[in-house]
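Beneath this line is the structure, given in structure tokens, with notes to follow.
For this view, one protein chain was removed and the others were kept in their places.
And now, subunit A:
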Amino acid sequence: MDMNEIKEIFFQECEEQLAELESGLLKLNDGDRDPETVNAVFRAVHSIKGGAGAFGLDDLVSFAHVFETTLDCVRSNKLEPTQDVLKVMLKSADVLADLTNAARDGGSVDESRSRTLIRELEALAHGEAPAAAEAPAPRPVAAAPAPVVEKPPVNDEGFQPIPFSFGDFDDEPAGHYVPTVQIDFKPKKDLYAKGNEAVLLLRDVSRLGEMSVYCDMDALPPLDKMNPEEAYFSWKLSVTTEKGEDGVRSVFEFAEWDCDLDIRTIEEDVVGETADEEEPPMQPVPFDLSMLDEGAAGASAGEEQAAENPAAAAVAAAETASKVAQVASRAAENAKAAAASAAQASQAAAAGQTIRVDLDRVDRLINLVGELVINQAMLSQSVVENDNNGTSSINMGLEELQQLTREIQDSVMAIRAQPVKPVFQRMARTVREIADITGKSVRLITEGENTEVDKTVIDKLAEPLTHMIRNAVDHGLEMPEKREALGKNPEGTVRLTAKHRSGRIIIELADDGAGINREKVRQKAIDNDLIAADANLSDEEIDNLIFHAGFSTADKVSDLSGRGVGMDVVKRSIQALGGRISISSKPGQGSVFTMSLPLTLAVLDGMVVTVAGQTLVVPLTAIVETLQPEASAIHSFGASQRLISIRNSFCPLVDVGRILNFRGTQANPVDGVALLVESEGGGQRALMVDAIQGQRQVVIKSLEANYTHVPGIAAATILGDGRVALILDVDAVVAASRGQSLRQDISLAATG
């Protein structure tokens, strides 16, 4: 494994950490004050910093460092995570993501932005510091005793300290067994070089519980012989904490490779040893946290120490002795605690084990399973053809095989299925940025972010969604003042929802803005020659005009959403995914965009039809209904156009065989079947085919990859009898019926 691979893993982990960071910050933003959430956020930044240090990514390290410092203030209750604070933090998370990307892909970062944020973060970190130093209120170290008291009820590891009732109730602090952990900690040079700080580690340990510390300075050379960046100090710590060894280990989690570390719980059998070890040579300085509560007390304690070092040692010894007594009397409880923590550990390990797999391997597997499905279909077809009794055991076996292949296919597809969460999270960032630029106040609510969909769909979803969110905030939502005047909450809401519905994923984007200004849209369409000035359009048709190319209602071309690539691009990308998009808008109440997407791009539900002797597959998603045309419903229109009347409305009738050049003349509609399809622009067309064979799931094979692009054809599939069937590109066929002709090479391709 070379350095680049390790680096790649680091960046993958960064992505996860960044997601963790963002979701944690958003939780905090929603008022979550769980210390574990703050810790998770802190850990995320910390790990990025640690890893970045190892790879010498200085920009990343320095930014992460400032960010971490500020987060640390939040963690130590020095800084209240208000909305304003979190705004800065969320922005910082964005910059951190940018820096990570820049470090991976090269490219540059908006330096002024990160500099501004560094200043803001530092201001936050320092803003509270002087006040905190004066007041007796929580300082990082002084705050420690409080959490210790609070911790038992919120113990996140599910380990409830067992109240001990041995008789000696008068011994108040020993109400239950609290393990004492001994730590030998010798940092290496790298620890500091990577931006870790022994002081912070010690402070974190001190927060776990009552700590005594001894600093070993023997290795320290005289000033002129020392390297100021080398590590000379080492520490022996002993801490009495509810969290036990695991809690202590988690403090050193990110530093353990850069130091010599020995962590052990003082057990009954080592009591004698530790007592021996600790007493005369070490003289631990009892670090009484409570004395830091008041400056005066601290000073007096310090003086006492200075004056009577032996006395301090005696105190320490006494302390150790009392701990020893505790340990001894709680030996039974200790065993229980150990068992409990072991149980937790295994539980934690069992939860969410994952492996990273190269996407190519998964795709290869999916491809092979696709082949398997086809092969199985071919096999069963040939068995059916050769065996007319239908009773043979082969048939039974085949049915089971069919079921198995279907199950295998489903499981393999599930491997590619990923929650839409990462995309939604990216949208949160988009919303923040646009809200900032436009000066609007926006709240993004996401729902159903754990809805799973094929990875390809997810990857291709980000771009259209970003466009739509920009539009929603830029065009949809009003300015806060205007909203207030209208009696709405000045803070606009954008709601992003994902859900499964009948084998497809529905993604809805709703804003509570002004809705579509139909007058304006109509006028714009007339100005842009999209519609005739006197065209009579329904509200729905007007709404759908925004999906036309080159349509933008913004008066000025803004930085955000007026680049000429608007909703038409969105629509095209959604359609490229085999999806549909629709809009519903209520003036004054907002608009809702609904996207319906297939769960996977590897299989497709299709209707198998016959056209001029050829077998074609029409994607089921495009079909609204099928009908048998009657002669009385067919009306000729112009030279070659025909219309079909369906429930009092007329719809152009399109002969697929003619469009694809399968035959020279138009077929008689009465002999065929009409498929009513929804096409680009919202209009409906009746596609005429000769017959419907059935409906089935087909495995999509790319024509582009194996042959070349064929106009009017989206892809191909292999049918049960081993023949290739082409999958119809409905929109292309409809477009061709409007006059743009397809090229002539189709009939050649279709004979496969």
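We take it that a residue touches a chain if its C-beta (ideal position, glycine included) is under 8 Å from a C-beta of that chain, and two chains touch if they have at least 3 such contacts; residues count from 1.
By our rule, contacts and distances are computed from a predicted model.
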Undisplayed chain, where the name is taken from the UniProt record, one of "Rod shape-determining protein MreD", "Na(+)/H(+) antiporter subunit C", "Chemotaxis protein CheX" or "ABC transporter ATP-binding protein": "Chemotaxis protein CheX"
Option from A:220, A:396 or A:576 whose C-beta touches the chain left out: A:220
Touching the absent chain when the full complex is considered, from A:10, A:42, A:67 or A:235: A:235
Hidden partner interface residues of subunit A, rising order: 126, 129, 133, 139, 141, 187, 192-193, 195, 197-199, 202-203, 206, 213-215, 217, 220-224, 226, 228-229, 231-233, 235, 284-285, 287, 292, 295-296, 298-299, 302-303, 305-306
